[in-house]
Every structure is written in structure tokens, then in C-alpha cells.
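Below you'll find the structure, written out as C-alpha cells, and then a few comments.
Left out: one protein chain. Kept in place: all the others.
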Amino acid sequence: MVQQTITRTGAPKRGFFRELAHIYRHGDGATKLSFLLMGVGCIRRGQILKGLMYLACQVLFIWYIIEFAWQYLSKLNTLGTTGMQRVWSEERQLFVRTPGDNSLLILLFSVMSLLLLAAFIGLWRASLRSCYKAQVLSQQGKKLPTFAEDLRTLGNERFHMTLLTMPSLMVIAFTVLPTVFMVLLAFTNFDANHQPPGNMFTWVGLENFRNLFGAKPMMGNTFAKVLGWTFIWAVIATFSNYILGMLVAIFINNRGIKLKGMWRTIFVITIAVPQFVSLMLMSQILHEQGPLNSLLMQLGFVEQPVKFLTDITSARITVLVVNLWVGIPYTMLITSGILMNIPKDLYESASIDGASPMRMFFSITLPYMLFVTTPYLITAFVGNINNFNVIFLLTRGGPLVTEYYQAGKTDLLVTWLYRLTVDRQDYSLASTIGIFVFLISAGLSLIVFNLSGSSRREEEFQ
Amino acid sequence: MKRFLSLALVMVLALSAALPALAADPVKLKVWGSQDDQEMLKEMVAAYNEANKDNPVEVEFGVVGEPDARQRYLEDPEAAADIFAFPNDQILDLVKAGALLEITHNREAIEAANVPGSVEAATVGEFLYAYPMTADNGYFLFYDKSVINDEQVQTLDGMLAAADAAGKKVLMDVSDGWYIASFFLGAGGTLGIQDGVQTCDFNNERGVQVGEAIKAFTAHNAFMTGDNAIITGGMGDTIAAAVTGAWNAIAIQEKLGENYAATKLPTFTLGDEQVQMGSFGGYKLMGVNALTQYPEAAMALGEWLTNEANQLKRFEVRQLGPSNIKVGESDAVKANVALSALAAQSQYATSQKEVLGNYWLHAEAFGATMEAKDYSKDIKTLLDEMVAGITAP
Partner (left out) sequence: MKKRTHLLTHTLIPLALAGVLLPITLLLPWLRVVGEEGFVFARTGINLLLFDRGILRMLPLAIGAGVALVLSLTLARPTRMAVRLLVVAFAASLMSGIYLLLSAKPTADASGLLPAPMMVRDLQFGFWLFLVIALAGLALALMTLRQPTTYIILTAMAAIWLLPIFWLLITSFRAESGAYTTYIIPKGWTADNYVRLWTETEQFNFPRWYLNTLVVAIITCILTTTLVLMVSYAFSRLRFPSRRLFMNLGLIVAMFPGFMSMIAVYHILKAVGLAKSLVSLILVYTGGGVLGYTIAKGFFDTIPRSLDEAATIDGATRNTIFWKIILPSSKPIVVYSAITSFIAPWVDFVFVSVIMKDDYANYTVALGLYRMLEREHIYAYFTRFCAGAVMVALPITLLFIKIQKFYVEGVTGGAVKG
């Protein structure tokens, strides 16, 4: 499909304002009116239903702003000025409190309203476009698409819109919005001393970042060390799971093995047990006074209990090993499914040409697998960077050390964040760190995903 | 006749205006309590409604344990309960966040009825912010009489020797800021608040000596660490003595049977002298939500739930030590081995008021390093790092 810089109406596609300016210049009275009242141009041309719908949206939006959003938006720059009031009431002999501005809600609902505003502007632009298109078509004497016909295009040319609308809305509401909110929190001083409803917090600019990188060396040191371990953990965890899982899948997929289903089921049972259950079990089993240690002592393997989870190096190794136990069934399932998708004729033609099994593995299986599972690997890698469950349930991030600020030696950035938010209510610091986690994960994923073969050679495989 | 009719009309009108006020909306309150307390709270509220037939309250119960109270409240103050219980170390955070309503009804009576320590714990500045509910959130020593006799239990070294001879252990969760403080506080260390920042002198000369004592303790063969589950699981079998609180009393009593005993914490060796171990005093308080719609009713109910009769009930049902003076002097409470040990220890207890949030994790880190027998750094360095973390603004 060739990129078009000019739409079928002749208005330039690139340039938000250029397009609007063009429509304004070339539009007639009704279209110009549509700038103020959405949909008028459409109604004028006979697309009554469509025009009325646009108009209704506009009215709805304005009502929303006045009724709900303005009280928050107006306070966005200060995040609240009137705190909670405490007034002594003589007749009732008690203090009566009137709630003041709630900085949290101000920030949150302002962000939400700003996002809705952006959406509305998009809708406004769409309405203008369709009005102008209607005008051009009627000027050219062509028939205007009826509402029914518009709907039908949603099933074919614009099918992507049908497919993507619902999911996008949900994602925006539950992921984008909270993320933007959180990013903004990093620029405030929302911590234990500024908790609503009694207190308000306000903007502090880059102070949190300065603290993290200079003003408070302990924090900066902890951040660097925890980041380092998070990386090491993510790399080892992801690749060990992937490679070993693939090996197991290949073992089972081997022609000679009978009862393939049974073998897979055995591994799959461990997925069926909820992850937090198996992890809590593991933490009981591996406990210094737990069954594994007493078994080892009874069998004569060791004399003293092994500190699986409380000694620094052992804890790190144990956590990686337990992660293997948890993760290999997953990777095995995924690679199994893909292994079976590889067209058999590739292997047949290769063996006709006289290739050995090893050669076939490296030239056919491996590239195919890597291509198809690259998105999975990236997801898994980032997932491991944010792998809260395994670390939290096994060691709670410990063992804690004095040189870290509120962190332990198996803490990932996420578990450290959790402790900062839940135990210390230090949301602003946690958000600052969260931004870095996000930048790192996102940056890595984007680079790898777009540079890797999978996106460049998409068409090739199809 | 006309006048009579118009008078009657006026009266009817006046009555119909007053009637709605008489049949007022019932007061709706929400109460949070831990899972185990739900039954008991329901009974207490029913009794309240019996005693206050003209001002009944409709109570909705929510399950939020005391340790979670602060977090749950701060997550959404508007949806929080009108009355909730919390441990006293959360009071500073709650007051700072404007969560608690000042108790102004019957304040003097409440302050007179409860032990001074609990009242002090519930007071911030010049206001009383909560009703004292229990006074047993401190810790002391449980031990197995058949392994450690009364003389040995007086000193830490004696206990360790006795336990070691019997092949058992002395348990103390040193990697918990709450417990490890007993060494430092007993030796005279102080925690304070200045300009909103924590001050801590655990790394001075005496503090380093204390650190050495802790190191010797954790390095001893008979030392063991663990949490509640370990204590209740191993008491009597592998554990001869444990530092813990009244919440484990029932389970430990089951395990030890006739050999069940409890007393104050021992003295430990500091240089050439024996120093009594201190502890943190702990209380559970019941607070009223500052944003409640019915402050009078909430205060009345809060007072009721923590009055003498109900504190006695709490002791009988849940074995929780009361903060009410009269109940504390009753024979039943005095006969309770755990509670009298707690009372003995509370002479040496320090309030948690001056402890800010930063303290806990860093003290825990030091304790964990000692438990792991990680001697890569010397005591002074470790203590310096610990204090640096604690006193960070």
C-alpha cells in the first residue's frame, strides 16, 4: 500500500494544522460552522445520523468538563491549596473536620480529563474530515455514503478499527492512564509526610532525581547495585529457562518417545498449581528449619542446615534454581507448540539433501524458533526484570544489608519499589525509580524488537 | 371554633415537621477488626445496642487486621472504617495524615482508667487520639522449666549454657528491629526525633560493645533465630527458650504443658557488667476516623468497645492483656503467667513513639548480618551504616 500524503479529498495528510487550515479555507459555510458545532456539515449534506452523533458527543464532553472535571483541572498547577480544616465545635465538644483538596484525586482526574480532551480533539478532527469529505463529494456530484455503508467498511477496509477499539480503550484506561499518573508522581513530593487527606503534596520538579543521583549517596548506591542484580537475574533467568525448556520440548518431541502426552502433563501439573502456592511451599521447604534441611541432615549430606535463603550467594543461586523449576514448564509448552508448527517438508527436503540432525537443528529449527519466539523472549526478559512473585515470596528481597537503603541482596527494582510504597508510603521516590525501570525495559525491548529479524523479515515467513 | 381549628392545624403541622426528626436515620458505622475478633466484636456491638436502645447503631464489619490498618486507611481514607484498631507504632503516621479524630468526650475518665503507658502511647502533642485497648504488645521470655532453672534464666549466658547442655536452643529473632533494640535500649542507647528526622546513637562506644555482645550471642551454638511459626512448632522439642510475646502464649502453653514458664528478659554481658535487656512497649489502640460522618456515635462506640467490661471480655476470649487498670489487677489476669511476665518486663520497656519508619529495616539489616555470621565488615562499620540509614531524612 502506497503511503498517501494527500487524502482523497485533496487535503494534505501530514501536518495537523495544515490539514485543518486547508479545510477551513476550502470549506463552505456549513463546514466552517462545523468547527464550532461538530457534525453540522454532515447534517447539511444529508448524513443526518452521523452528524447528530458527532453533535451529541460534543455536548456530552462539554457537560463532563463542567460537571466533573473542572474542579480538578483548575487546581492542577498547585495540586490543591486548601488543606483539611479542623474546627472546634463548642456545642458538640469535638473537632469537626472538613475535607480539603485531595492532591491525589486532583492529579489523577486531571490526567484522566486531559487524556479525554486529547481523544475529543481527535474526534473533532475526524468530524471535520468527514464533513469536508461530504462537501467535496457533493460538489463533485458523487453519491454520499449512507450510514449503513459506513458501517460496512468497518467490516472490511477499516476492520482494524473494529478490532482495535475495545482493547485500546481498556488498555488506555487501565494501563496508560495509571502510568502517566505515576510518571507525574515522580515530580511531586508525595511521601509519608504528605499523605492525604490531612496533607497535600505539590510539584517539586526534578528534586527526586537529584536525590537519587547525588544528594543522597546511599540511595544512589542502592539503586545502582539493585539495578545490576536485576539485570543479571533477568538475563540468567530468561535464558536458562528458554534453553532448558526448549531442550525438554525437543526431548519429548523426539520420535522415539512414547506417551508424549503423559510427559507433558507431568510438567504441566506444576503450572496448574498457582505460582504463589508453589513459591510459598518452596520457601517453607527451603527454610533453615524446614523439611529439606532436616532431610539432608538425616541422610548425612550435611551437618549444619544449609542457609538456602539467608546467605547472600546461596540465596541468589537458590532463587535462580527455583525460578527454573517454576519456569521450564511454561517455556516447554510454548516451544513445543512452535516446534510442531515447523513445516515437516523443510526437514524432509533437508534430509534428502543429506543433512545431519545437528545441522538441521542449527539451520532450520533454531532460526525458526528464534524468529517466532523473539517477541516471547523480550516479553519474558522484561517480565523477569519485573518478576515480583518469585523474589518476594521466596526471600522477600532479603537478606537485608546495612549498606543498602531499605533493600536486600536479592531485591529486584520492583520488590524494592513495593517495599518503598507499602512500608514507607514513599510514592514519589518509588515513581522515580519506576521511571528508570520503565525507560530501561522499554528502551531495550524497542531496540531489540525493531532491529531483530522478526520485524524485518515478517513478510518473508509469510 | 375557628381559633381552635387553626391552633389544631398549627399543632399538626408542627408535629409532622418534628416527626421525621424523631424517626431519624439510623447511625451507620463501619468497624474494622482482625479476622479472629469478628465474632467478639459482633457480640460487643449487640450489647452496645442493648444498652443504648434509643440511639442504636447499625454496624458494618470489615476484616482488616491491626498491622494493616494504617496501610488500608491511607489507600482510601473515605472508604475506611469509622472505628479501627491499630498497634501504637502507627499512631504518628496516622496523626500526620490527619486520620484520627481527637478524643474529646470523657477524656479524663479514659485517661484515668487505663495504664499510663497506654495513655502516653495514644497521646500525640496535647491531644488524645485513640482509646487504649490492650497493653500486651510487648515481648518477654518463655522458657522450658525442665531445661532451664530459675537461676539460669536470669542471665543470657546462663540460659545459653543450660540449653546447650541439653542439646536445645535459645530463640530470638535478632533480624527484627523490634527485638534487637532490646540490647541497645537496655544498655542506654536512645532513639529520638529532632526536626522530623530520627536520631540514633547505637553506634557510639557503648553501642559498639553492645554490637559485640550481639555478635557473641548469635555466634553461640545454642542460638537460633526464627519467627512465630518456628517458635510454636519447635517449642519444647528443639527450643528451650524463646523471646516472643503474649500472642503465642496459648500455643506455647500447649506445647510445654507442665514445663510452661515465662519471665522478664534476662541480663546480658556487656564488658564486665550484666545489663538488663530492655524492650519496646506495645499497645493496641482503637481510633476514630477523623472523616467520620457520625463523630459522636463513633466516639461513644469506641469508648464502649474499650471499656472495662469489654477489655475483660477480650482477655477472657482472646487472652489479650488489658490496658484497663482495674482489669489488670483482677485475679484472673494476675494468674496469667504470660501477662505477669509482660508486666515485669514493662518496667524496662521504652515507648515506640520516638521511632520513625526508617529505623526498622536498617536495624533488621544489621541483625540479619549478625545471624548470617557475615563478619566481612567490623562491628563499628556495620553500626555506622545502620545508623546512617536510620537517620537518613
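So that you can tell them apart, the chains are marked A and B in the order they are listed, and the count of residues begins at 1 in each.
In the analysis below, a contact is a pair of C-beta atoms (placed from the backbone, for glycine too) under 8 Å apart; a residue touches a chain by one contact, two chains touch by 3 or more.
A quick note: this is a predicted structure, and the numbers were derived from the prediction, not measured.
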Per the whole complex, from A:V96, A:A119 or A:V176 the residue touching the absent chain is A:V176
Of A:T222, A:S336, A:N384 or A:T410, which sits in contact with the chain we cannot see?
A:S336
Looking at A:V96, A:I121, A:I269 or A:I317, which makes contact with the chain not pictured?
A:I269
Write down which of A:Q85, A:T98, A:T146 or A:S294 is the residue touching the left-out chain.
A:S294
Touching the left-out chain: which of B:W32, B:F86 or B:F268?
B:W32
List the chain A residues touching the unshown chain?
1, 3, 104-105, 108-109, 112, 155-156, 159-160, 162-164, 166-168, 170-171, 173-179, 181-182, 248, 251-252, 254, 256-257, 260-261, 263-278, 280-282, 284-285, 287, 289-291, 294-295, 298-301, 303, 325, 329, 333-334, 336-338, 340-341, 343, 372-376, 378-379, 382, 386, 388, 413-414, 417-418, 421, 427, 430-431, 434, 437-438, 441-442, 445-446, 449-450, 454, 458, 461-462
Where the unshown chain meets chain B, residue by residue:
32, 34-36, 38-39, 62-65, 72, 75-76, 79, 81, 226-230, 232-234, 238, 247, 251
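Keep in mind that, in the parts below, only the chains that are shown with their structure count from here on.
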Please output the residues of chain B touching chain A within their complex, sorted ascending.
71, 74, 77-78, 93, 96-99, 101-102, 104-105, 175, 196, 226, 230, 233-234, 238, 290-291, 295-296, 299, 357-358, 360-362, 364-366, 368-369, 371-372, 374, 382, 385-386, 388-389, 392
Residue ranges of chain A touching chain B (in the complex, touch as defined)
84, 92-97, 99, 192-193, 195-199, 216, 218-219, 288-289, 307, 310-312, 398-406, 408, 419, 422-425
